[in-house]
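With one protein chain held back, the other chains of the complex are shown just where they sit.
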């Protein structure tokens, strides 16, 4: 597999590490145990296009949101995580 | 016809024209007491135990393709009960004991070969972890031996003891562990279950659940029509989330691809099953002569049933690091299976929140060795509506309660288990 | 009271032997040269301070800091892109040291001294690309990785900063590798193994060229 890092360009799989489904959002402080349980443990485990967190560990160390088809491994989009490129915030 | 050397010899006179189908080719009936989704080892074993142990013979096993076409036919055939945590220990030993009598139970040679499984260690910390695990096994009546370096050298003189990056220091040996012929396990259970009246229905894909007004599951919709059922059991590891989703359930499971590899057949080289402790590599040699080996999962969610090259390299690096004598042995085939990777690395066998629907899932890459045990405890659950005592910790709500069974200690991160 | 001396010791000091290595029956296809003394400062923009950092960098170095994977050089410094919102400042010892730069960028960036965290190895020669193809998964074709191209990447599962310098006078390409100090000796040996069949000239430079 090859992932087009939005900063580095196309790189081989070995430079990246995988976290998982990017859809679950960490509940805000004060959330219930049920909500946090859902976030930590339950997965849609999608067969098809799925938004995922990948880390360019062996490259620029950006966390990425990769949309990838779990049936074909085809990647349709790669975006930086919200906190990457924060230097441009407000610019 | 009972299988034996005598029946074989008799059949030889007729040019083997007298053999019947190994299992009946059944068409679906309107109703079964129990419908099991998934014609893999677990589903077929469950049906056999239901019919033979619990007297429930009006049972169907539905398989979307051909039986054994999922992980039952794609694994590295290892059997062992060398687990360290309560819940796993007793269950896998139950399974091991069933392996030890399988051929006689089924009248089918599944080639259970107790050639020994050794987990090598390369550091004091690893030795201590294995000591903890081995003592757990011994306390639970399971055989285990902690070997030092000289014992390992004697048993496997071909390992790299001279210039290894992470020298072997010893190993945890379970002599009763070993291998079994994976396809034969499927066929053996099909053969025996069919003989007891179980309908094995191939090319029958489940497309939905039939629910009554209270939401109870009362049957399944399939590619071969609607089938009503008293109870429905799922044994579809790899596809558990997809099937559960038809009933509106979300599971603590991700699907990941695990690759396996086999080399060309060679004369006997490796006597036992070995696990490298400093890299991702485990190996045994099949009776046919191929080195059957594997390593870690590819690491990302996948339903593609095929792996990437980097993992193949990683596995072969481990193999060469451990025993550089395999350098000129050629890798013949590479394949991938889809694992139900659960959030703690251990299986789930439980009723679901949906009445009438029962779950057997989350086997990670340990499903094959569990086959007979899984069949028994799942049959018990389906027959009695209660958890078998050796599977009492495999509950679905353990994640919510925090009572996880996390052998690796990596938490809710399936690709690390 | 004893007198203490503080000799700087490169992480390659033990492994590097100047001279020829590997095949002798071929014209040496690879030069491997360690550069010993340099300042290397990592500069990371603070939140919302990208533009401010960019102008501060231009003011300080006389060139714009790279915002894409490139290495740009001015008379006394090379700025190497190392990731989003960040770059490395490579200079001769003392030129752009931590104390000086932290002052200049205190409003717009966070700085970390990496001068001792890396070893700097330059790989050059007719076989440089062939040899690096064994180590790096990056496409080093001249059109894909021209002079000034840079990459944050991995070699042998080890993070490196990698960029192409100016060609040698003989026209052969030059690739620079900044490798983590603790990995340096190990990677050096791997490089020697990869290069041996092409014939290697091992060199040492006390100062950044």
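Think of it as A, B and C in the order they're written, each chain with its own count starting at 1.
Definition applied: a residue touches a chain if its C-beta (ideal position, glycine included) is under 8 Å from a C-beta of that chain, and two chains touch if they have at least 3 such contacts.
Convention: contacts and distances are computed from a predicted model.
Visitor: Identify the UniProt protein name of the omitted chain, choosing among "Sarcosine oxidase subunit alpha", "ThiS family protein", "Urea ABC transporter ATP-binding protein UrtD" or "Peptide/nickel transport system permease protein".
Guide: UniProt lists the chain left out of the view as "Sarcosine oxidase subunit alpha".
Visitor: Considering the complete complex, which visible chains touch the unshown chain?
Guide: Counting the whole assembly, the omitted chain is in touch with A, B, C.
Visitor: Have a look at B:255, B:275, B:308 or B:342 and name the one touching the chain we're not showing.
Guide: B:308
Visitor: Out of C:33, C:91 or C:136, which is the one that touches the chain we can't see?
Guide: From the options C:33, C:91 or C:136, the contact with the absent chain belongs to C:136.
Visitor: Which residue numbers on subunit B touch the omitted chain?
Guide: Those residues of subunit B that touch the unshown chain are 3-5, 7-9, 12, 15-17, 19-23, 25, 65-66, 68-69, 73, 86, 89-90, 100-101, 103-104, 107-115, 122-125, 127-136, 138-140, 144-146, 158, 160, 163-166, 178, 181, 183-184, 187-188, 202, 263-269, 278-279, 285, 287-289, 304-306, 308-309, 312-313, 315-321, 324-335, 398, 400-404, 406, 408-412.
Visitor: Since one chain has been left out of the picture, which residues of subunit C touch it in the full complex?
Guide: 1-11, 13-14, 22-23, 42, 44, 46-48, 110-118, 133-134, 136-139, 141, 144, 156-158, 180-183, 185-187, 189-190, 193-194, 196-197
Visitor: Applying the definition given at the start, please give the residues of subunit A touching the unseen chain.
Guide: Here the touching residues of subunit A are 1-3, 10, 12-13, 17, 19, 26-33, 36-37, 39-41, 53, 55, 57, 61-63, 72-75, 80-84, 86.
Following the convention adopted for this analysis, only the chains that are shown with their structure count from here on.
Visitor: Report the inter-centroid distance (CA atoms only) between subunit B and subunit C in whole Å.
Guide: Centre-to-centre distance between subunit B and subunit C: 50 Å.
Visitor: What residues in subunit A touch two or more of the other chains?
Guide: Answer for subunit A, listing residues that touch two or more other chains: 12, 14.
Visitor: Residues of subunit B touching 2+ other chains?
Guide: There are none in subunit B.
Visitor: Contact residues on subunit C for subunit A in the complex?
Guide: Going by the criterion above, the answer is residues 45-51, 53, 68-69, 82-85, 137-138, 151-154, 157, 159.
Visitor: Which bits of subunit B are touching subunit A when the two form their complex?
Guide: Touching subunit A: residues 241-242, 245, 250-255, 299-304, 308, 310, 343, 399-400, 412-415 of subunit B.
Visitor: Could you list, by residue number, the parts of subunit A that touch subunit C in their complex?
Guide: Residues in contact with subunit C: 7-9, 11-12, 14-15, 57-62, 80, 84-91.
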